[in-house]
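Here the complex is missing one protein chain, while the rest keep their positions.
Chain nomenclature is as follows: A, B and C, assigned in order of appearance, with residue numbering initiated at 1 for each chain independently.
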Amino acid sequence: MKAVVFNGPYTVGVQEVDDPRIESPLDAIVSITTANICGSDLHPYEGRADMPAGSVLGHENMGIVTEVGSAVNRVKVGDRVSVPFNIGCGTCRNCEEGFTSACLTANPEGTPGAGYGYPKMGPYRGGQAEQLRVPWADFNLLLLPRGTDFENDFTMLSDVFPTGYHGTELAHVAPGRSVVIFGAGAVGLMAAHSAAIRGASQVFVVDKEKDRLHLASELGATPIDFSQESVEDVIMDATRGLGADCGIEAVGYQAHDASGEEHPEMVLDELVGVVRATGSIGVIGVYVPEDPASDEAPDGRVQFNWGAAWEKGLTIGTGQCPVKRYNRYLRDLIIEGVATPSMIVSHELPLEEAPTAYEKFDRREEGWTKVLLHPAS
Amino acid sequence: MKAVVFNGPYTVGVQEVDDPRIESPLDAIVSITTANICGSDLHPYEGRADMPAGSVLGHENMGIVTEVGSAVNRVKVGDRVSVPFNIGCGTCRNCEEGFTSACLTANPEGTPGAGYGYPKMGPYRGGQAEQLRVPWADFNLLLLPRGTDFENDFTMLSDVFPTGYHGTELAHVAPGRSVVIFGAGAVGLMAAHSAAIRGASQVFVVDKEKDRLHLASELGATPIDFSQESVEDVIMDATRGLGADCGIEAVGYQAHDASGEEHPEMVLDELVGVVRATGSIGVIGVYVPEDPASDEAPDGRVQFNWGAAWEKGLTIGTGQCPVKRYNRYLRDLIIEGVATPSMIVSHELPLEEAPTAYEKFDRREEGWTKVLLHPAS
Amino acid sequence: MKAVVFNGPYTVGVQEVDDPRIESPLDAIVSITTANICGSDLHPYEGRADMPAGSVLGHENMGIVTEVGSAVNRVKVGDRVSVPFNIGCGTCRNCEEGFTSACLTANPEGTPGAGYGYPKMGPYRGGQAEQLRVPWADFNLLLLPRGTDFENDFTMLSDVFPTGYHGTELAHVAPGRSVVIFGAGAVGLMAAHSAAIRGASQVFVVDKEKDRLHLASELGATPIDFSQESVEDVIMDATRGLGADCGIEAVGYQAHDASGEEHPEMVLDELVGVVRATGSIGVIGVYVPEDPASDEAPDGRVQFNWGAAWEKGLTIGTGQCPVKRYNRYLRDLIIEGVATPSMIVSHELPLEEAPTAYEKFDRREEGWTKVLLHPAS
Partner (left out) sequence: MKAVVFNGPYTVGVQEVDDPRIESPLDAIVSITTANICGSDLHPYEGRADMPAGSVLGHENMGIVTEVGSAVNRVKVGDRVSVPFNIGCGTCRNCEEGFTSACLTANPEGTPGAGYGYPKMGPYRGGQAEQLRVPWADFNLLLLPRGTDFENDFTMLSDVFPTGYHGTELAHVAPGRSVVIFGAGAVGLMAAHSAAIRGASQVFVVDKEKDRLHLASELGATPIDFSQESVEDVIMDATRGLGADCGIEAVGYQAHDASGEEHPEMVLDELVGVVRATGSIGVIGVYVPEDPASDEAPDGRVQFNWGAAWEKGLTIGTGQCPVKRYNRYLRDLIIEGVATPSMIVSHELPLEEAPTAYEKFDRREEGWTKVLLHPAS
């Protein structure tokens, strides 16, 4: 089959690889109808994640089940499914308690948590390919209505929509609360959409890219261009000087100032500044324990305004989203027309155009917000 | 009346000051039967908190109501009461929602949160004195059974017992969970007591002072002397390599290694290391946004192992304890014999001996765990 | 001043009564700009609540503060305020924990919970009058933006909007869940509005009055006319045979079938039938421990399908809404344009027309959904 293969920093190709096959009675094979490129695919793409050459990329996958192992009962051949980016065994303590993001079984490297097409997340090929092997298929796959309706909405269920939603959960967004979100990439925008769905009274989205801020305002949020105005002034004005109830970090360790210089602590500091005393911060932007490419925090040690956070009594939630905790409900919101995450899609391309897409997405070219690949069409 | 007055770094005296009086119809005057010296009294004592000379110290107070304002109805003259260290107005949003630690009204300095005898917590005199004025008395005072029973237990209700308990709340301690607590001072010990009361399966307390570790083991916890053994080894052995479910920071920004050198990030790093993926950390040790005495973190910016915390998906709760959220229930646990916080008391002294007590407590002389002053006896 | 006075069953008049005055330093006097008639005003109106003749009716009140007691600090003369229907002292255990609906102090009759203009809720006159005395004013009053904007929305904050919202809280409505609401009166409609704001995927409203069902559909809910179709069929079809996640009872003990005959257990039985196993039911419709007018349940003992509820493992929440827990957030949702509870208003009348309004509202004349009186205009 064809797949998007990482051949080294800034070099991906669409190449022939072996077809996946059932390796365990609990596996399923999914024919991929849509696979998205994610901002975190850029970490290996840029050579910042130790990905071995020859790896197949892609962890935002959906498609049609074409084969199932002998112990798979719930999922049937022909089912249309969303594949959560995290792989859970379904029977370890963490999976049982809803933390499929920290499965203790699936990742032989020992760190809790496994996934597709990502370094250190176990030996699972990515899904930017014609087919994908899904382990523990009955546990991991989310059933979707058959057919092709809502394809571009449902494809957000594998990662960015639940991840944005997870940010609102970690930040304790609730009806009537005010929310400030840093980062208007796909995840930040999905956090804004989620915050509105959860009944936030005010949602602010901070970025400096005009196209993304425009999408934020289309989602009903108030955009703040941090290169043009003071975030703190806007938030304090809007909240009688108290600060926002909830803050969401949707940027990660590559946070950079208006000049492009990286400051891993920059967004954390701003959040501590604009979230109210007793408030909560959800950090869904990725931070890493090691980053060879960073001068400031090669060991993942970030120096931020901790003393002020303590004085305010903030609560901070972190980490990867356990997709299964939310995806069923988000699917139903799509079906009922309450959620339309597809509105952030900027490009739909055949698999062959993945190399160009990676290049442009990595350069953050204007208008390249979210790229969908359609391998099986 | 007599009171313990701060006259400059390392200099306190027992001096005559004006008697307090009813200033608002909502005030009460309390004759102090017991006032404790707290580890955080040492911040101003050491000149690290900008306390003006002439201030009366003390925020851990209890006593008998001797006078009430005209709008005080619930509390009566003669009532025995515990005075929470935080002062709440009872009608701002934060007080209403149980965050009396972040009252928006009581502190004219503008920062949320007010208290007795502490710099930047508003114009409220401390209670290491014969009498204390309590604002919003109906809201703030906790009624105790009249008489003198349980005096040394009840005196822990103003701060250290609820603060330790708050640590277990922030760390999401629940029945059957394992808990590691850094710091065996009064607050850490109260966290250990609280964790046991809440049904933790295993409680570890880390320190290097033998007398304090001994108290930890008397409370049923497993002591770990970090100057003698590897905390990580002990915790990983006890938890099948997964780490503790819950971590509590009861040390604060003056964390220091076995040699006495301060490292404000030291305990946070250790907690990130020994708490399991998906776990929670409660930080009740005090961190400050400014510390002129510190070379490492004068601006409260602490560089800790944030990338690893994110990778583990930890939740971190911080800040001062809202005493009223817990003190009623902790009082009832004392009355029913379930809790006995008095077991950490090392000294009971008359008010006059406060200067000596401060000196010895500040030097962490062996056996000086918790000092009670009895001004009104 | 003028006030709506209950003179006996089915007899109310607009009469002169004494002006209210400050009785405690914690009181405020409010000039009533809007007072709504509530479905529960009909219980005394119909002689089913032992209301003494001469009582002033009305517990849904808002207005302008005209006078404050000497210990009132937060609220100022000239402030525009919403008056929650429950009266809390602010310092008892229940008030502290957010249960102002069960204040232990305010009601001298001994039962927890006090309110305005309602039998057994304490000696507090109602607000269908030119003025109202509000006890513990700093604690009870919610500040609104000055002026007249959103008057018809804000007037819903005293009772029906928070009460409807409380139903969604008791029923554990959350994003993506399905909700079935019995009763399309003001409270049921506000529950539907709240469920949508909280991100429910599907909201069903059951009634038999066409005008009310029409309002439900305008709020985005799916109306079900139980006199025309089987509620169970509709819900099971829409939920793959599982039942709704959440159920809300917004009818109360006067539930009656299509023929008008009362069956206090009818709606409870239906909810047990259509809510899924593991689901939750919030009961905001009023049930009473004594109802002399009822043959079926004079002692409030209702025989419903309890065995089936247990088998399904349902959770059931009951009781009056503690308005203060929600009104601040609902106010902000109104200000930001997310909530528009005024859409259920059918009539705005001067105080003088109260008798006619009661008569028509009691007869459930078509189109009489929600009546606002404007005493001070």
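Heads up, the rule we're going with is that contacts are C-beta pairs under 8 Å (C-beta built on N, C-alpha and C of every residue); 3 or more make two chains touch, one makes a residue touch a chain.
The shown structure was predicted, so the numbers you read here are calculated from the model rather than taken from an experiment.
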Touch criterion as defined above, residue of B:Glu23, B:Glu218, B:Glu261 or B:Asp332 at the omitted chain: B:Asp332
Selected from C:Asn7, C:Thr148 or C:Thr278 as touching the chain missing from the view: C:Thr278
Residue, one of C:Asp299, C:Glu352 or C:Glu365, that touches the chain absent here: C:Asp299
On chain B, residues whose C-beta touches the chain left out of the figure: 165, 174-178, 194, 197-199, 201-202, 326, 328-333, 335-336, 338
On chain A, residues whose C-beta touches the chain left out of the figure: 24-26, 69-71, 73-74, 89-93, 96-98, 105, 138-139, 324, 328
Those residues of chain C which, in the complete complex, touch the missing chain: 94, 97, 99, 101-102, 104, 111-113, 170, 242, 253, 265, 268, 277-278, 283, 286-291, 297, 299-320
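Please note the rule applied: only the chains that are shown with their structure count from here on.
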Whole-Å gap between the CA centroids of chain A and chain C: 42
Averaged-CA centre spacing for the pair chain C and chain B, given as whole angstrom: 43
Residues of chain A whose C-beta touches two or more other chains: none
